[in-house]
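All protein chains but one are shown at their positions in the complex.
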Amino acid sequence: MVRNKTLGSRTFEIANIIVLGLLLISCVYPLWYTFCVSISDKSAANAGLVTIFPIGFSLSPYKEIINDRLFFNSFWISIQRTVLGTGFSLLVTVLMAYPLARPKKDFKMRNTFMWILVFCMLFNGGLIPWYLTIQNYHLLNTIWALVLGGGVPVFDVILIMNFFRNLPKELNEAAVVDGAGPWSILFRVYIPCSIPVLAAVALFLSVYHWNEFFNGLVLMNTSDKYPLQTYIQQLVVNMPVGTNLTPEQYKKLSELSNRTLNSAKVFIAMVPMLIVYPFLQKYFVSGIMLGAVKE
Amino acid sequence: MKRNMAMLLSVVLLGLSLTACSSSKDSSNDLKASSNPDTSSEAPALSGDDLAFSKFPKPVDVHIGMAVDPTDKTLPEGDSVSNNQYTRYLKEKYNINVIVDWTAATGNDFKQKVSLTIASGKLPDGMVVDDRSFMTKAASSGLLYDITDLFQQYQSSQVKDIMASTDGRAMENASYKGKMVSLPNITVDTDGVHVLWIRKDWLDKLQLPVPKTTSDIEKTAKAFIDNKLGGDKTIGIAGPSKNSFPYSTFLLSSNNMGGFDPIFGAMDAYPGYWLDNGDGSVSYGTLTDNTKKTLALLADWYKKGLIDPEVGTRDNVGDPINANQAGIFFGPWWNGGYGNGDSFKNDPTANWQAYPVYSDDNKWNAHMKTTGSTYTIISKNAKPDVVKAILIMNNALVRDEATFDLSVAVGWYPLRNVMAAANETEYEYAELLKVLKGETQPEDYNKPNSLYKLMYADAKKVKDVIKAPYDDLNVSNFSTANFGDFQRLYSIMIGDRPFTTIPIDKKVYSVTYNQTPTMETKWANLKKMEDETVLKIILGQAPLDSFDKFVKDWKAQGGDEITKEVTELLKK
Partner (left out) sequence: MRKLGHQKHYYLMLLPGMVWLVMFSIVPMFGIVMAFQNYNPGAGLFKSEWVGWANFKYMFQLNDSKTVILNTFIIAVGKIVFNLLVPLIFAILLNELRSLRYKKLVQTVVYLPHFLSWVIMSTIVIGIFGYYGVVNTVIGMFGVDPKLFMADAGIFRQLLIGTDVWKEFGYNAIIYLAALTGVNPNLYEAAAIDGANRWQLIRRVTLPALTTTVVLLGVLSLGNVLNAGFDQVYNLYNPLVYSTGDILDTWVYRLGLQNLQFSLATAAGLFKSVISFVLIFISYRLAYRYADYTVF
């Protein structure tokens, strides 16, 4: 590649490096900021004075977390939920994507089912009927409410379906000639060919399950059943509405406003995602590309 | 394909029948509960306090939903929300088994859970809700037990006295359409009287007098900031957070830490209250000219940098106060002591003192609160024994709270309902002073079933916490060795001093402290409009003139209709 090194070109390159560098910093800053607050002096952190560097130094939040049974409990629930929920949804999603990827001449009802799916994706009866239904299934306060609540992500079904559709038709035909049925075609031919998109979907699902807080709040009855994000949410976002507190509640509240401890918890909660995603990165990039863009 | 549709349909029907089935079960329960409301399982010989504290012959299961504090660390290892010193006490003394169906963190999470249980129509036997609209919604949906008769039978003499101390206001508060459907919470009157809290040590440093009027406060706040008494980022006056309000209202009429209630009072303005105009008409306090003038004053202070620049967006009112950045804030008696514990921990010389704020013609005006704002509601499906058990739990707490080991937060008491005589704090202030001066002895207060349930316990420890001289109490008179005791006694002796010792010139009550029928659908919208307008004017984000538009909109969008309803109430 031949490019003229004009002055303008050089300026552009340097500017470009700087701009991208700033973006890079802005994306690392959240981690750094949270970490700084977590090790700063408590009053300075509460007053919102920490910006770029920690003020003071204290590891006491981390010491406190080590003894926090509920925190680790929630952490463990989130891991369970993420593993089970991702596994369940991935299986169901793949099973649905395959028949739906068949052309209409192979599978007559395909379009009907597709529209049912889209309909379900868009319409819902609202939070309260949904809650009542889960209550009637006696799933409240069990991890299954969280696992099943994620259920069938229609968007991911579409993604995998499009990927399947783009696989060479010969694959299917050759297998049929060999006498393979739909099940073995799916499991022996399609799935091995679709690792990138499946990895991408697995990542979507686990990000969803790891980050979701609202179902945890609504469907779990006691805090020892909360997943991690719900546990954190009740500490950092849920604040009692001010005016009808009793003195004792208020006293507690001032302890609740504990940014250093909360930041330490937030920081620890980020870690699993940070560990997982570099490993899956190479897959999801190609997975997203192939699933969404049809050349 | 047909077969498939049939299958699909049958699954749909299955799901439907599931819901149908459970709801029909409910309604049969309804019938049962209402057709034989009083099947007592015990000998009816007992009465009075014997009945009020009777032990069940067989264990009674009480299912509850409760708010918990996610940061509380006071439960000993191994104890839980459904097994702790309080539940064991109830089991041993009264044979009551508390079963906790669900918990949620105090605040929005709890409200959300309560809403969902009300929406599902399946209430636990008992829960304590912190908003009257929850109680009325449940009552109007026919979900609540009519406890009118059982309460008369089962209330202890203490509870009866406390109820009587409110002149029937508590009973009215707890009732819906003439039936008592909840246990009211009764808090001390002084919870609704907001005073000026100020760093006396800062005043002394600058040799300033205690400010009396709004213009004094302005000068003082400016002096605090100019002299950087709280460091570079000194805040003159701390204000409400994102979850609290600039003033308390008829629905939330007390405990507004960080509000500007005393400033409004000093300007003879009572926003958020329904005012009796004395001529048979009613007006809503927010709409008055005095409110507008006060808003102009506050906006001016904000512009001059006297009020916390982050007012209205902080997570917690107490943050700048506890960090000792702020020199002035407003709130009820317990805000100094209970409310700002960390301030004393961070600076043991922080001499917070409480004073009234006077109008320019030297009057102390204060709006007064309703009896209480939480309600213990009991499910219509609860068995009569369960209802009795809940009443007994309330009696027991009122009688025995002072004897509990409070190192375990009393918030863990199941269905904890605060019932205190309306003048408890004033009584304690006066009597504790006598104890300090040796005029009375702690043992003089050892009276079982006293209306003032914490008096004896406080009398015993007051001398350990407060050192002489007793005439002019400052933070230096207090020992913080037992911080919990320090906080309580500081709040009583310093925070309640204005209300106990200085007569209020003008006490303003709201015509109603409850929602009228139209409010049930329209108030949320009007309140939102009000909150936005008021905060924006204070923060200078909207011009003062937007107030007039607000008044017009408020009236047009249901305010006039509601005013009529409140006027009707006044006629009664």
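By letter and in written order, the chains are A and B; residue numbering begins at 1 in each of them.
Here is the rule we use: a residue touches a chain if its C-beta (ideal position, glycine included) is under 8 Å from a C-beta of that chain, and two chains touch if they have at least 3 such contacts.
All values reported here derive from a predicted model rather than from experimental measurement.
For the chain excluded from display, the touched partners among the shown chains of the whole complex are A, B. Of the candidate positions A:70, A:83 or A:120, contact with the unshown chain belongs to A:120.
The chain not shown here is touched by just one of B:70, B:312, B:414 or B:495, and that residue is B:312. Within the complete assembly, residues 1-4, 6, 8-9, 12-13, 16-17, 19-21, 23-24, 26-31, 33-34, 37, 47-52, 91-93, 95-96, 98-100, 102, 106-109, 113-114, 116-120, 122-130, 132-134, 137, 148-149, 151-152, 157-158, 161, 181-183, 186, 207, 210-214, 229, 232-233, 236-237, 262-263, 266, 269-270, 273-274, 277-278, 281, 284-286, 288-289, 292-295 of chain A touch the chain that is not shown. Although one chain is not shown, part of chain B still touches it, namely residues 4, 8, 11-12, 15-16, 18-20, 23, 26-27, 30, 108, 111-112, 115-116, 118-121, 133-134, 137-138, 140-143, 233, 242-243, 309-310, 312-313, 380, 521, 524-525, 528-529, 531-532, 535-536, 539, 541, 553, 557.
Convention: only the chains that are shown with their structure count from here on.
The centroid of the Cα atoms in chain A and the matching centroid in chain B are 39 Å apart.
Interface of chain B with chain A (complex): residues 1, 4, 15, 18-19, 22, 68-72, 81, 100-109, 111-113, 116, 119-120, 122, 130-131, 187, 233, 240-245, 248, 252, 254-259, 310, 315-320, 322-325, 334-335, 338-342, 346, 373-374, 409-411, 418, 487, 491. Interface of chain A with chain B (complex): residues 43-44, 46-49, 70, 108-109, 128, 131-133, 135-137, 141, 217-218, 221-223, 231, 234-235, 238-258.
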